[in-house]
Structure formats: C-alpha cells, structure tokens
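Yeah, one chain of the complex is gone here, protein chain that is, but the others are all in their spots.
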Amino acid sequence: MQDNWLFIGIAVVIAAMLPMLPIAAARILSPHRPNRLKNETYECGMETVGDTWVQFKVQYYVYALVFLIFDVEMIFLFPWAVAYDNLPLLGVIAGLVFIFLLLDGLAYAWRKGALEWS
Amino acid sequence: MTPIQYFFLFTAGFTLLAALGVVTRRNVVHSALLLVVALFGVAVTFAILEAGFWAVFQVLVYIGAIAILMIFMVMLTRRNVADETYPEPFNDNMRLAFLAALLVFGGLALTIGGWDAARETMTVPLDYDALREFGRAMVSPDGYLVPFILVSVLLLAALVGAIYVAVLGNKSQEERE
Amino acid sequence: MSFFEDPIKFLAGLLQDLLVSLNLHPIAITVINNIVGALIVSSVGLVIVIFLIWLERKLAARFQDRFGPNRAGPFGILQSFGDLSKLVLKEDVVPDAADKIPYNIAPILSIAAVVLVWAVVPFSVEWIGTDLNVGVLYIAAVGSFGILSVLMAGWASNNKYALLGAFRAVAQLISYEVPLIFALLIPVLLARSMGVNQIVGAQDIWYIFVVPVAFGIFFIASLAEIGRTPFDLLEAESEIVAGYHTEYSGMKFGMFMAGEFLHSLTLAVVTAALFLGGWRGPYVEQLPLLGPLYLFLKAGFVYFLIVWIRSSLPRIRIDHMLDITWKFLTPLSVVLLMAIALTDALLKEFGQINNTALYVGAMIAVNVVIALLALFAASRLNSRQRRQIKTFEPRPLAVPPKPAAPAAASTSEEASA
Partner (left out) sequence: MIPLSWYLIFSALLFSIGLFGVLARKNAIAILMGVELMLNAVNINLVAFWRYIVPATTEGWMFVASVFVVAAAEVAVGLALVYSIYRGRRTSSADEIDLLKW
C-alpha cells in the first residue's frame, strides 16, 4: 500500500519536472526584450479600463455548490459500489434512497430556476 | 531517523507554512491558493498514513470543490473601490486571538505530552480491506445505516438552504423593494 | 525468461540485478526502481502526443478536404518538431500586471495534472505504473488540479477576458464533472473494484456492450472536460479573445496547447480501459507486448471519434451547454446508476448473477429503456420550453430617420431590447 503511494509521490515530482524542462529551455533560448507597450494587458489593442475584478453572476456559485454536494456524496457511493457483492437487499435499498435524496436536491434547484444561466 | 520520518517532517513543514500564509495574507485569493497547498499537504499526510481513499477524497472534495467554491465567492463579493483592494486583514482583536491560539496549542501539547507512549507505534501491518468493510458497514443496520441516511438528509438540507439563501432569498428581497 | 516474452519484466530484472550488484541500500533500490518506472510511464503520453498533434491536423484536414501539413519530412510528420522549436524560440511576454507566481505555476500544473493520470493506466496484463486500489477515484481527483490550473491562469493574468474565460471554463468543467463521476461509478459497480486494472480484468464482455448509455454519458462528458468542439467555449476566439490563456505566450502557451492534446489522448485511453476492455484481446496472456497495441488501437478509435465530432459540429451556446449537463446528463446518469444497481441486486437476489447471457441481456434492456425514456422526456421538455419563448414582432428593416414616424422608431427599439 505504501509502495503504491511512493510511486505516486515520485510521479508527482516527475510530472512537475517534465513541463518545467521546455519552459526552462525556452527561457535560455528565447529573446527577452520587454517594453512597456508589449507588457500591457492585452485587450485587442484597447487600453484597459478600471479593475480586472468585474462583477460575476451568482450562477457560478450555484454550479460549484451543486458540484460540491454531489462530490461529497461520492465518499459514500464509491465504497457502496465496491462492497456491492456483500450487501444485503436492505443495504442496496438504503443506497438507492441515498441517491434518491440527492436527486431531490437537484430537482429542487431545477424547479426553483437556480440552474438557469440567464 | 528513517527516510519516511524526514518526508513526514518536510510535509508537515510546508503544510504549516502554507496554513500560516492562509491566515496572514492580505489578498484573499492568495489565501485561497495557499489553502490549496495546505490541503494538499494534508492529503499527503493521509497517504503516509496508508489511508489512500481519504488522500484521494481530500484532493477531490477540498481542492476540486471547496477551494474552487471559495475562489468563486471571493470574486463574487468584492467592492468596486480601488483603494480597498487589499484592506487590513486583521480585526482589532488580533492580539487576543493570537493569545487564544497559543493557549489552545499549549493545552493540546500538554495533553499529548502526557500520552501513553506504549501506543505510539503501529502494531499491525495493514492487510485489512477497510474500503470494502466500510462500504458494507455503512449500509448495514448494525453499522452506520442511520448516520448514512442522516448524512444524505444533511447534504440535501445544505443544498436547499444554500440555494435559497444565495439565490432565491435575494430574488424575493428585490421583489419587495 | 526471454526478452520477447515480456520485455518490460526482462529489462526490470536486468535493472534489479544491476542495482543489487552495486550494493545499494534496499530503500534506495526501491526508490530508483520507482523513479525509472515513473519516468517511463509519464513520458509515454508526451511522446505519443507529439505524433498525435500531426495526426489530428492531418485528419482534420482530410475532413475539410485539405492536405494538412505535408512539407516537413515524409507526409509532414516532422511538423510537430518544427512547431516545438518555434515555441522554444519565441519570446515569452509576461504582462506587468500579472501575479507572477500563480502565473508561472499554472501551465506546469495543467500538464502535470494530465501526466499523473498515466500512473494508473494499465498497459498490459501486469504492466501498470502502480495498481492503486482507488485508481478510478485517483483519475477523477487528479483532474481537479486541471480545473485549478485554469482558475489560476485566468486570475493571475489580471485580464478581464482571461478571468471571464477562466470562470466560464471552470463552470463548464465542474458541471460536466458530475455526470463524468457518475459514469465512472457504473464500471466500478459492475467490477466491484476501483482499481483500473481490476476493472479491465473484469471485462469479459466489454462494458460498452453491457452499459452503452454509461459509455455515451462518459464520452460526452469527457468531450466537455477536454474542451473540444462542440464544447470549446473555453477558448471561444470570437467571444472572449482566447479564454483563460489570453495573456500567455511562447512555451507557456505551448504547455496549455500540449496539455489540451495530452488530455484528449489521456481521456481516450481511460475510456478504452474502462469501457472498451483496455489491453484485453486475443493472445494477450501469452504475449504481453500485444497489450499496449490493443489499448492504443482502442484509444485511437475513441480519439478518431473526438476528431470526427470536432470537424462536424458547431460550437453550442453557453446556456445550452450548461442545460445539457444539468438538465439532461446528470439526471440521466443518476437514474441509470439506480436502475443498474437495482437490476444487479435483483439478479443477485434470484441467484442469476452468474448467468452471463441473462445478466447482459437485462443490463442492455435497462439501458435501452432508460435511454428512450430520457430522449422522450428531453424532447417533451424542449418543446415546452420552446413554446414559452416570447416572440417579438419582426424588426422593421432600415426605418428612415424621419421625425414624422416616432412609432416605427419605438418599435425598433423595443425589438432590439
């Protein structure tokens, strides 16, 4: 078990190194002549006005929220699916009730129009 | 000291440094990004503890969902006043808070200091399939069937409540005005 | 054991002998073995992707009745190397307003998040980076670093379009993650295991033939995850400049591009492993070398589908894109999961779980019924929504700006509002 995670840890280091190599090569090989105009924020040639932090819609929050709730339910559904062979029928029904309650939340969000983009 | 101990100290070190950054940075987005680093450090700790399932879920739930939700909310709630981009991060009770945190840590450290040293080491090598057992125990009536259903209800309530508070409550408020 | 029977094992044995003869500490031997393995596994994808970019450009060109790259090398196969050297030699412009640390980490993270998936991809019977017992979840978890890299890139660029693009992209990615994870849950349920290699091993009948609808959901959701047409709103050039990587140039931009291709390949390989039987094929037990061949043939088929769809379909609008996942794919995947779990449990209850023909037949029947019901419900919903759309009076064309006709002007204003 720990051997598996040793491999993953080494893979994390290597996966971070692999893209660093070409970027480092580019830093050595490429020209570097910054000037003020070149380093301005790119907005198709317009000068940027005001702050970057524009106001966003609350919809972004709603999508992330529903995603979070579904994600957390996965903590229970994945072990439930793995242990499926040893489950009595009651356990299966409990899991289905669990999923059904989850679906309820989605239905609520849908009916109240929280999932509409505009 | 074995290599795994060095590795644990390294992990704990960068997790704690990132956590310090979370509570001290002025820019809240930087705080959120450092929170991701700290949460990843906790995931690594879980992997060292041979709880791979929780390491993976730490990343999936905390980094993949909670941190992103927080960054979204930072972007959503911001005054458009230029000079208040990065206000003073701490409130007036900063010193008191520091003292309280120090006291809590002192108390915890004292308790840990009186810990029975015989239970310090791992005795059994882990050949127990906790994942499968957890899945079975979760839905069996002599296990955690009631918490399992309650969790589902709690999450449903959180979803409904959050949607109501964030979206629908504001809608009805605007209608009243 | 000879080289041709199992070359990887043969070479690993040689390495092991070499390390032991050097009298190294056993921990050092383990670490070195793991480093070599991780290096091989991580570079496989990157090497393939260089040729894949050429292949995709060639295919896209054929779909559009062009030649595609055909100058550099035979059939233009060296085109990617030309592109690579161009990217390396390009100046890397970092905008002054950028937040430097997240700005530089984001492209690295976007590649690393994809490369890490290869650690659990089984190439053959025993050729796998590491057989993690939570492999499927690991694939999903690593993907969340990709989401994070998009958000970091958009925020650190300090550019309105980049931030807006990043927000849209993240909304799309997390929305499609939900049906994706539910579709992942179905092979896990059928195989009773989260290890990718165990899932491949359990596919005596490929899961695409047992649960075709789950395959469909997974495929559509992964199209959205990799940001390919028809879900390429991430970089809708005509709407938000270029999306979250507007401010990137040179090699860092190249990293985002390569990351996109690598992500496509990776998801094709994962699809092949989870639904198309992975390395399974005739004679693979005797000759493990055939495993990667089968795997990449199947992955190549999935990739071809992706390119085909890319060159056939237009981009869809953002509200439609979100409706597809939240109002169609997510409910469908949840209902499908419930139906499959129930069918499985009932078959087990009646002691028919080992009756393969009955099992597969019941599963396919359930899939077909649910797919038909879902399509019926979607079409009903669609027509109801269409009736609710308010129709405006047709806008009068080119009304002359006469002061004597205020009525016409006000109508045109209403129509445009």
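Labels A, B and C are assigned to the chains in the order they are written; within every chain, residues are numbered from 1.
Criterion: a residue touches a chain if its C-beta (ideal position, glycine included) is under 8 Å from a C-beta of that chain, and two chains touch if they have at least 3 such contacts.
On a predicted model such as this, the values are computed, not experimentally measured, just so you know.
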Contact list for the unshown chain, restricted to visible chains: A, B
Interface with the undisplayed chain - residues on chain B: 2, 4-5, 8, 12, 15-16, 19-20, 22-23, 28, 31-32, 35, 38-39, 42, 45-46, 48-51, 54, 57-58, 61-62, 65-66, 69-70, 73-74, 76-79, 87-94, 96-98, 100-102, 104-105, 108-109, 112, 115, 119-122, 124, 126, 128, 130, 133-134, 137-138, 143-144, 147, 151, 154-155, 157-159, 161-163, 165-166, 169-170, 173
Positions on chain A where the hidden chain makes contact: 58, 61, 65, 68-69, 71-72, 75-76
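FYI, only the chains that are shown with their structure count from here on.
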Dominant interface by contact count, named by its two chains: A-C
Length of the line joining the C-alpha centres of chain B and chain C, rounded to whole Å: 28
Distance between chain centroids, defined by C-alpha means - chain A, chain B (Å): 16
Multi-partner residues of chain C (each touching 2 or more other chains): 132-134, 137-138, 163, 167, 170, 174, 177, 194
Shared interface positions of chain A, touching two or more other chains: 1, 4, 8, 53, 56, 60, 64, 66-67, 71, 74, 78, 81-84, 87, 92, 95, 102
Chain C-facing residues of chain A, complex: 1, 3-4, 6-8, 10-12, 14-16, 18-20, 22-23, 25-27, 29-34, 36, 38-44, 48, 52-54, 56, 59-60, 63-64, 66-67, 70-71, 74, 77-78, 81-85, 87, 89, 92, 95-96, 99-100, 102-103, 106, 110, 115-118
Residues on chain A engaged by chain B in the complex (per definition of touch): 1-2, 4-5, 8-9, 51, 53, 55-56, 58, 60-62, 64-69, 71-76, 78-84, 86-88, 90-92, 94-95, 97-98, 101-102, 104-105, 108-109, 112, 114
Touching residues on chain C, where the partner in the complex is chain A: 30-31, 34-35, 37-39, 41-43, 46, 84, 87-97, 107-108, 111-112, 115-116, 119, 129-134, 136-138, 157-161, 163-164, 167, 170-171, 174-175, 177-178, 181, 185, 188-189, 192-194, 241, 246-247, 250-252, 254-255, 318-319, 322-323, 326-327, 330-331, 334-335, 337-338, 341-342, 344-345, 349
